Structure formats: C-alpha cells, structure tokens
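Encoded as structure tokens, here's the structure I'll be asking about.
Here the complex is missing one protein chain, while the rest keep their positions.
The chains carry the letters A and B, assigned in the order they are written, with residues numbered from 1 in each.
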Amino acid sequence: MPALEAVRPPLPKKPFNPTPVWLSGWLALLWLIVVDLDLSFETLMYGAQDIVEYFSRYSTPDFADLSRYVELLIQTLATALWGSALAFVVAVLLSPLAARNLTPNATVYRIARETLNFMRAMPDLLLALIFVAALGLGPLPGALALGIHTAGFLGKFFSESLERVDGGVYEAVSATGASRLQVVMYAGWPSILREALGYTLYIFDRNVRMAAVLGLVGAGGIGLALHDTLRMFNYNESAALILVILVTILIIDYLSTWLRGKLN
Amino acid sequence: MSSSRLCWPTPNGLPALGPTAVLAACVALLAISGPAVELDLMRLIAAIPRMIEFGGHLLVLPDWEYLPTLGVNMLQTLEMTFLATSIALVVSLPLGVLAAANASPHPMVFHITRNLLTLMRALPELVWALVFVSAVGLGPLPGIMALAFVTVGFMGKFFAESIEVIDLRQVEGVAAHGAGWLQLRTFAFFPQAFPDFVGTVMYILDHNLRAAAILGLVGAGGIGYDLVMAMRMFDYDRLLPIALSIYVVVTVLDRLSDRFRRRLI
Partner (left out) sequence: MSKIIIKDVAKRYANGFEALKGVSAEIPAGSFTVILGPSGAGKSTLLRTINGLETPTSGSVQIGEQPVTHASLRAVRAQVGMVFQHFNLVDRLSVMTNVLTGRLSHRSWLGSLLYLFQRGDMDIAHDALIRVGLTDKAWSRADKLSGGQQQRVGIARALAQQPRVILADEPVASLDPVTSEEIMGLLREICTRDGITIVVNLHQVELAKRFADRVIGLNEGVVVYDGVAGGLDRATLSRIYNRNGDQVDEQLETMLAYA
C-alpha cells in the first residue's frame, strides 16, 4: 500500500483550538485563588465529620415560638411586596427613557441607563444599612432598599423589552401625530405587557429571599430572629426558623412559577 | 353633551375586566400589608434631612491608608465569586443532565434531582453563610461553600431547562451510530445546550459577585465586613470608596460578560 500513501492529498492546516489554553488558564486561576485565600482542604476534610455532627444538631426543630415567626414572616412578605411595588413604579417611569428607540435624546438615554446601572450595582444590603441609619430599625428601610436596588434590574429588563419591539409599530403611532408619551403608552407597554409582568413576578420572588435576609442589618423580618438564635447556639429554634423560611420561599416560588406559566 | 363624556375603548365603555381585576388585587394587597411594613409618610419625610446630611458626610476625602486593604478585600470578593461559581459549574453539569427530563437515566432520578436542586436554591446565600460560619468558623471558606451550594441549585435548574429544549433529532443521529449513554450526552446534548449554558454562567457570575459582596456581613469573607463596619463606626471616609469600588467592579464585570457572551455565541 505504499503507493496509496504517496498519493493522499494533505488536509488543510488544522485551525488553532484555544480550548486547552482556556481550560488550563481557568484551572491555574482556580489554583491561584485557593492559594491566595489560604483555603485548606484539610480543614474541610477534617471538618467534614464535624460538619455532619454539626448538622445533626438541627434535627429537632423547636416550633414553640411559631406565632411570632409567622408574624415576622408576614412582615418579610410585606417588605418584599412594597419593595417590588416601588421597583415597578420606578422602572416604569425610567425604562422608556433608557430604551434607544423611545428616548428623546442621547443625553437623557445615557443618564437613564447609568442611573439604572447604579441602582443595580449598589447591593441592597448597603442601601438597607443607609436607610436604617436614616429611618431607624424596622421593615420600612428594607422595603426602600429592595425597591431601589431591584428597580435597576426591572428597569433594565423593561427597557430591553421595549427596544425589541418592532420599530414600525412605534412609527405608526407616532405618524398619527401622537406625543412620545402616547407612543410609549399605546405601542410600547401593550406590546411587552406579558414579559413585563413575568419579570416583575421574578423580581418579587427574588425580593422575598432578600427580605428574609435584610433583617440581619435591622431592616426587620425574620433574618434578625435567625441571626439571634444562631448567635446563641439555639440550634433547635434556628432549625424551626430555617424551615419556616424555606417553606415560605418554596410556596412563593411555586405560586410565581404558576402565575408566570399562566401569563404565557 | 354625549360627545364629551369619557369612556374606555371597550364594548361597554368600562375598563377591561382582566387588567382592572389585577390592578385591584395588587392595590388591595398593598393596602393590607401597609401596616406590616410600618409605612409611615411622616417618618419618611422626617428622614429626608437625615439622608441629605448623610450624603454630605460621604463627601470627604477617602482614607488613603485604607485603600490597599480595600483592594485586597475586593480581590478576595472576586476570588470567592470565581471559585464558588467554578465549583458549582463542575457539579451542576452532571446534575443538570440528571435533572433534565430528556437526558435523565430514570424518572425517579429526575424527580429526586429536581427536588434536590429546588431545595438547594430555596434559601438565600446569606442564610447558608450564617450556618456555615457557625460550622467552620469565619473567613472566605464558609462564604464560598454557601455561594457554591446555592449556585448549584440555580445553575443545575437552568442547565436542565436548556437541555430539555434541544432538538432530539440530532441526538437520534448520534445514537444511530451506536453511541453510549455518556457519549450521547457529551456529543449530542451538550453542544446544543452550550450557548444557553454560557449565558447562564455569565448571568450567575454577575449575580454571585453581588451576593459575595455582602457575605462579609456575617463574617463569611469579602468586602461585606468592611462595609458594615464602616457604617457602624461612622467611617465615612471609607464608605464612599467601598461603595464606589463595588459599583466599578460590578459594572466592569457586567460589560465584560456582555462582550464575552457575544463573542462565544
């Protein structure tokens, strides 16, 4: 068969495959991080047994204080609700300005976009801290913090949806002599209403989780109770609290998924 | 004067039933929960001068000596994010396959995995961080554990959903040549779901950076601790630098991930 080998035409040059480079770079980065953070897998391994023992302490939840927990839970849900409502209102006002095909001019667009980005980037915890300092303890600062932070997300989602609407539809309403506001109300929002409601439900879901946690900085709710019980090594009550939080989040999750399904 | 009477564009002139009902329900819910959230207009208005005063406090020269520590702690936050997301990625790939209705080996495995993932993402990261700090002590380790744990819950679910919408005919094609179970998933399922995977990872990376920034609140590493301390000790000369650095890092990551996503897809 030597004759065949001599005749075989060469393949084109194989294109450079960057995957091994990326992969080794990634692994190297992970290794560097482990070293830099001084993480010791030995402690984790030795700790593994300890951890199992540790988690066994949560095995007998104590529901004695259940009525108080439920009260705190309602407060948490209320915080999430008001926060999401605030976020919705702010997003509705800002998002048309942050949509390239609806904004009046480039400056307004930039400002609206950057404002939304800023609201998104500021952790709600930081905002909660600030509002607690200004308003005192309680769920209200938590609701404000959630509202402002998630307005950034919602505003971005809304403006991106508005940008995806067929430009011709905006043009048609505008060609009747309608004002910009009317174009937004009649061609913008009706076209994205389903998506917008879906996003809002998603944000509400997210806010319920965050509201549970904001209590840690004094912004009310059930987070503070959990912090206290853990600090006092009260594992049984902590377990009860965690279960209450867990069940609530699961229910809200289920409801919001069901509602989103109905929207589609 | 009937031509000047106002009405809605519906057969009977009244607003449409659906939207009205939804609006009414929302308003009712808000009204009922108002007291629970301690809504108090007076309190809000009284707080405005305090907010302005606070804003004024922030505008001081930064604490220059603190800046290197700020850099180190922000770096730690980034490292925690990256490591936790990477660990979660490795774990979520197989779990995502098991939790996908069309790729799972057995319906029982599918249901168990799906429910497991739901439970893993049910509690916010901070709650797990609290628990892990209590278990392994302070530092970035409990933070990474908490982040990775919750991320597996989300990533696993998103991966599974991406796998479930692939074109099964491509799988048939590969299977027709005698590919094994694992080979099918590697060569027929995975490549199709890959663009969605990338999008998911980018989104989660973004989310995790924000989450990592606050884990320090409970001692689980990252800039969160500095942040809370600066507020409690009224270190205004540190607050603005911390807030700004969080803003900058989050925004840069946002833009980078946008660009990265566009290049890969």
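As a convention for this text, a residue touches a chain if its C-beta (ideal position, glycine included) is under 8 Å from a C-beta of that chain, and two chains touch if they have at least 3 such contacts.
This structure is a prediction, so every number in the text was calculated from the model and none was measured.
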Options A:9, A:168 or A:261, residue touching the unrepresented chain: A:168
Touch with the omitted chain, as defined above, among A:48, A:181, A:232 or A:255: A:181
Options B:5, B:106 or B:177, residue touching the unrepresented chain: B:5
Contact residue for the chain not shown (choose from A:52, A:193 or A:247): A:193
Residue ranges of chain B at the interface with the undisplayed chain: 2-11, 15
Contact footprint on chain A, counting only the chain that is left out: 166, 168-169, 171-179, 181-182, 185-187, 190-191, 193
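In this section, only the chains that are shown with their structure count from here on.
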Chain A and chain B, separation of their C-alpha mean positions in angstrom: 4
Chain A partner contacts - residues on chain B that touch it in the complex: 26, 29-30, 33-34, 36-40, 43-44, 47, 50-51, 54, 75-76, 79-80, 82-83, 86, 118-119, 122-124, 126-127, 130-131, 134-136, 140-141, 144, 210, 213-214, 217-218, 221, 224, 227-228, 231, 243, 246-247, 250-251, 254
Residue ranges of chain A in contact with chain B within the complex: 26, 29-30, 33-34, 36-37, 39, 43-44, 47, 50-51, 54-55, 74-75, 77-79, 81-82, 85, 117-118, 120-123, 125-126, 129-131, 133-136, 138-140, 143, 209-210, 212-213, 216-217, 220, 223, 226-227, 230, 233, 238, 242, 245-246, 249-250, 253
